[in-house]
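A single protein chain has been omitted from the complex, and every remaining protein chain is retained in its original position.
Let's turn to chain A:
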Amino acid sequence: MADKEATVYIIDLGHSMGEKHSGRKESNLDFSMRYVWDKISTTVAASRKTWTIGVIGLRTDETNNTLDENGLEGYENISVLQEIGPMSMSALRELRSEIKVSKTKQGDAISAIVLASSMIEDFTKKLKYNRKIILVTDGKGAMDADSLDEVTEKLNDVGIELIVIGVDFDDPDYGFKEEDKPKLKKKNEEILSRLVSQCKKGVYGTMAQAVEELSVPRIKPVRPFKSYDGPLTLGDPETYPNAMSIAVERYFKTKLAHPPSASTVVVNNAPSRSQVDDGDEAIEDNGNGLGAVRQVRAYKVNDPDAPGGKRDVDFDSLERGYEYGRTVVPISDMDESITNLQTKKSFTILGFIPFSSYEPHLSMGEAGVIVAQKFNEKAELALSSLVNALYELQSYAVARYVNKDNQKPFLHLLIPDPKLESEADCLFDVPLPFAEDIRSYQFPPLDKVVTVEGTVLRTHRLLPTPDLSKAMSDLVDAMDLSKFGKDDDGNPTEYAPIDETYNPTIHRINQAIRHRAVHPEEPLQPPAEILLRFSKPPDELVDQVKKQIDILIKKADVKKVPPKVKGKRKRETVKPISGLDVDALLGQAKRTKIDPENAIPEFKQTLGAATEVKAIEEATKQMGDIVCTLIRESFADINYDRAAAHLGVMREELIALEEPDLYNNFLRDLKKKIYQKELDGDRMDMWRGKIIAGGLGLITDQELEVSSITEAEAKKFEK
């Protein structure tokens, strides 16, 4: 479990915080609050009861704190805006209304720190907490620096980390210096800097840097998850005495992080009540009146006697089962286990393969890390010898992995990772595919062309010329990123290593949620620059390789197929391998009327032979009649798919011939027939389920320029 936290924010609300400085368009307070709100909303997002927050307003018009009430001096113009406690959305909203620039200059930051530390002390007592005070100020209020030593002593005693972030504070490390700094501010900066340096744990910085760093995504720490704990064996120790068994533990090494998923909600009719959602987690209704949606499942079976051919059945009358082809095999709950393979928790090696015979694209997913059992010397040494022997022999192991009794077995590749200084010898493992997981797709070779006759060609328009190969090779070498990055000391290093790449979706959504929660009225912000950093080659690199790119483009001679031609050209006569002109044979047979049994081929062939629009019209009419007949004669929905297939072909062919009106007119007519129930009863399922859902609506001008139907008209037609 993550540690408990108690953090008190001290926010300077003095009159001077309303000013704008250093060319910024926002006030110092708004600027500072960007940092504060981001921090606070991150805590809210975590929704942890043990992450607590308190907020103190410094230099407020009023005075409201216990130390002042107790009659102590020097605590004027300091207000506790929120006592330490868990942070909710409603608390955040309340807080928002309190963060306003005051009219006063009075209020001592050191006193506020003392107040904060006593709040933390009272709240956390002697319990284990991460304690923190975050002071945000422009350093323009008067400070009493007499008791600094006592303050630091107390902070260190209670174990509080002090973070001071100042607006336009000088920070040589970051490279910021404010010109014409007022004398008072200069003195205050010195006091605060000294205070922080005296603390055991402390951070002192300038606001500009803090705000800049907000855009660097923070990765949610996850507790290591032990997925296996038991022996790694070679051979069967239960049967053979000379088998190997090493006590190991396996943890996840990689695990896909998922973006937060949105819940389905609905506007409540009766607002202000608490809701229960799928997760049985109480969700408070807030002002926007959104409530969770519950899902109920009902089950239906076919019943020819029931209206609509289906009827509801009671859930209790159902049994679980599986499908074997189209045969349903019911399996009572008792039998359930028999289709599950009985397995014993185990991790056992099948054999070894050289590094060279494995390709990373064979991996099926997330990796694990295998270490020796803790405090087990024998296991440590045994695993160490396996890891080192594998590494020396440049070999992987293949092992069968069952993480718990009666779980599915998997095959994993074990990768040796011998230790460097002060690390552990360990194995990594990735899952491998089974026979069923490989689809036997065939592809033609990429380095030669084999003709129909079986001749092998090495020179062909589909193969690169030596010039093109050379240009490609030069580009690949020039665009190398292996040394393009810079490490902290400015030495060349790998560009875009894994630990510098952040999942754009996760951080974009989290950023937007936090922003929306604090500023409900503001529009979405664009994604942070850092999230798009690896969406294109670095500009600097592109400039360097300009020459190679130009040569490659020239040698590649790639031509874009004009959009007009694609798919819309008059169909070429298709011939079988022999090149026999079947259309000529057809011509002799002279099919004048489309046979409903063979409608699709004959419709296509008729259109192919058509020389004038009239013939197209005639064929379309016949096809339309066939579609209507199919629907009319359909028992329930039995012919619907076939009718849709006919319609689909009509649509495609008439688009290809640029005759959208023929199709659109027929469809309008069909709609009328269906709506007026002229095709033997209710055929709305055909209309909605097949035609509209199947993308067989009106042909729009988006699809075909000559169409007079706009996208909007087509949408309207479908409603």
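Keep this in mind: a contact is a pair of C-beta atoms (placed from the backbone, for glycine too) under 8 Å apart; a residue touches a chain by one contact, two chains touch by 3 or more; residues count from 1.
What we mean here is this: contacts and distances are computed from a predicted model.
Colleague: Which one, "DNA replication complex GINS protein PSF3", "ATP-dependent DNA helicase II subunit 1", "E2 ubiquitin-conjugating enzyme" or "Exosome complex component RRP41-like isoform X1", is the UniProt name for the chain you do not see?
Modeller: Hidden chain, UniProt protein name: "ATP-dependent DNA helicase II subunit 1".
Colleague: Out of A:L67, A:L214 or A:I506, which touches the unshown chain?
Modeller: From the options A:L67, A:L214 or A:I506, the contact with the absent chain belongs to A:I506.
Colleague: Among A:N64, A:Q198, A:S363 or A:T629, which one touches the chain that has been omitted from the display?
Modeller: A:S363
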